[in-house]
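Not every chain is included here, but those present sit where they belong.
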Amino acid sequence: MSWLPSLQTETPEAGFELAIKLSRMAVKITQPDDDARNRMRSDYSNNADSLTMASGVVAANFQTVAQANNFWR
Amino acid sequence: MSWLPSLQTETPEAGFELAIKLSRMAVKITQPDDDARNRMRSDYSNNADSLTMASGVVAANFQTVAQANNFWR
């Protein structure tokens, strides 16, 4: 089963969660070592600019997902 | 009740507020600890570049919301 079978979601909220998943998968593919990613977690989750950057990536992916769903109109 | 029932808003101003909400929710999902986020608040809210970065995330989300509302034309 693919981790990304479709960009279509039932609801906007599910679309936002998919955007977060896309953002994290790009990180995971670049750094596949779970321990290495976990070690970094306390760094970025306590740094305002890191969190803002992460939010920016989610925003970019959410735009794609929202378009794919015709904005759930 | 979903925190994001729809991308449609009555007015452009309400759409801008939704864009801010989307920007903050991505941060909140990454760092769910309210105290941790509050500790960072004085950092980024007094740093010009942090505020500009945050404004950039809002801009990206506002583009999505504005498209979803056909720009309130």
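The chains carry the letters A and B, assigned in the order they are written, with residues numbered from 1 in each.
The rule is short, and it goes like this: a residue touches a chain if its C-beta (ideal position, glycine included) is under 8 Å from a C-beta of that chain, and two chains touch if they have at least 3 such contacts.
Quick caveat, the model's predicted, so the values are computed rather than measured.
Student: Beyond the 2 copies placed here, what is the full number of copies in the complex?
Tutor: 6
Criterion: only the chains that are shown with their structure count from here on.
Student: Rounded to a whole Å, what is the gap between the Cα centroids of chain A and chain B?
Tutor: 15
Student: Okay, in this complex, where on chain A does chain B touch?
Tutor: Spelled out, the residues of chain A in touch with chain B are 11-13, 16, 20, 44-49, 51-56, 58-60, 62-63, 66-67, 71-73.
Student: Note which residues of chain B are touching chain A in the complex, please.
Tutor: Residues in contact with chain A: 2-8, 22-27, 29-31, 36, 39-41, 43-44, 49-50, 53-54, 56-57, 60-61, 63-64, 67-68.
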